[in-house]
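Okay, structure first, notes after.
With one protein chain removed, the remaining protein chains of the complex are shown where they sit.
Moving on to subunit A:
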């Protein structure tokens, strides 16, 4: 495809490119004067449709449609147009109604275009259903829904009914089915677009369909309890649950049906002004087209992403003035759905994502929102029949709904960070105050927020601040600095400061803080290198420690080190302490000391000593645990460094995942009477370890393999077993903290057991437990699906005996 519309002109610029050229110099020279060919202009205009708020929709869609139909003879244009319409539908979903309007208008003069489009879209829908790419199915159906008025007969309804029939089959077959609910969600989200496109005509049809979906939509979903964003409050037997997205949607649509399908937020760019009588009647009389039958395969698949129930999450709930659509309004779901699709689809250009979010009021009907950047305080002054919905709040809410999606959002968490960063850069005055209110809401709710989400919040918060000069109004939380360390608010502050320091350095962060906070940053954090405890003669084995460090530094022979280790061990025996633990502590501390200059130094030091470290670790459980103790102690001021080192030690198998779990949840937690559970980096360490293990198991179970490769099967089964053991160990350790039955807690409480501190520890235990129980359940679900998939493939291979082809298919899925 020729890039006529690209800047730069293609010729080689003799001037050397230098840093900042793009920003500071416009090297393009005078604009070339030529009219781009029609296919280029149509492409450009269609892609940018509705972006300009100053241009009336009806004018814009008419002019594109005319440009297209006037140049119908241009083959390049004709071919590209349909493809572009379909591509826009799945790449920029906010623009679908506008693109549809262009098609509707083109239909008045060139009805052939709709036939071309329908043929292609039907094939695409079938393909996407086949591969289980349900979002694409939804987005194509949305486009079809907007075209309802130019479709023959009942238009999209037969497809929706067919889909529903399949959903019913799935739901009756298994109560744990998630595909059926996904299909119902798609139906419910398509319906409003149909009703807006063809007002008044399909009320009965819609009512019939919704009567049917009711049963599935209102049914509580099996896994919903797992993905609740808030920790259920301990004693209540049936804690109130957030609403499932699909249940909410069903009731919102019911409201809308009772309201005569007003759907006031949806844009209707095909509604031409009254004065355009001629065009209006042309639209009404335009050719209707039969929608070719869409065949839905007997067996539908879940697709590349495991499906989970979804929950409607908002950080702007229960405010005195509504700054986002209320839960009973269908606009909440429709706007959220379009924004979430936009966010997840456009992961490859966060700048454009942010642009769409900032411009979101361009894509919904006028007066859906209050004016951009209206301060929250001013919303109160808005008149009675006007919208108080802040577009920035709606946008930020949508990003947070993804950042806080359980079990995992579609894209990496850092993508959502980057979207918020870019939005904030594009429109700081509008977005920053909305983010501030979101942060306050989350901070307030941090004690009851799911621990995994709380940790995501902390990670985002520190990363976000690092992009904006680390400025935050810390003064408003200043009272919380004096709370006990195990209080969730205090723990959040401590964890965030640590994360900020990791991205910057202690002195810098200290300078951003009000006085009371500064005490939270110990002087050790400002040292370039931690103290070497063996430099002090009072430390046991000080001489030996210094000697080993010296030997390591000059890369001495193993035998020399051996001799000293022996000496330490025999001294330890004399002092009646564990000899292996003592020598491991000295050796590991020395390795860390030698590598203290940077991570590469320590990695090189570990690489050189990995055999001795592995031997030390293999000698006893206590010695292995001591490797962690020594690392955490040496880097206590910079836990981030310690965690990176532990990760590498896991890679070398010097440590095992069990060592990490036991160290954190039994020893460390035990030594601190459970307070260690409130420390962010302890959670991070355990969480990362679990992710490492589950990631490896996932890799193994989806790996395409010949069914009778005994070796692979054995490895897989072994890894699965050890993963289950790991989860069991976590469950074991945490359950006693959550119930307060841990020995250390009973001892400390002297029979009482209800002090503030113990209550906090029990809460932490319960929050941890929830996170890892969910992880375990999700991995089990993954194993079940993977097993099914393997069985299916094995059957396939057997059936057609055509191994190479089957291998190809597997490679694609990878």
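Methods note: a contact is a pair of C-beta atoms (placed from the backbone, for glycine too) under 8 Å apart; a residue touches a chain by one contact, two chains touch by 3 or more; residues count from 1.
The definition used in the following text is that contacts and distances are computed from a predicted model.
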Chain not displayed: protein name in its UniProt record ("dolichyl-diphosphooligosaccharide--protein glycotransferase", "Nuclear cap-binding protein subunit 2", "Mannose-1-phosphate guanyltransferase alpha-A" or "Protein ABIL1"): "Nuclear cap-binding protein subunit 2"
Omitted-chain contact residue, chosen from A:74, A:91 or A:719: A:91
Given A:255, A:293, A:328 or A:349, the one touching the chain that is not displayed: A:349
Residue touching the undisplayed chain, where the options are A:178, A:421 or A:763: A:421
Which of A:255, A:295 or A:598 contacts the chain that the document leaves out: A:598
Which residue of A:83, A:152 or A:476 touches the chain not shown here: A:83
Residues of subunit A (touch criterion as defined above) contacting the omitted chain: 1, 16-19, 47, 83-84, 87-88, 91-92, 346-352, 412-415, 417-418, 421, 463, 466-467, 469, 499, 502-505, 507-508, 598-600, 638, 640-641, 644, 647
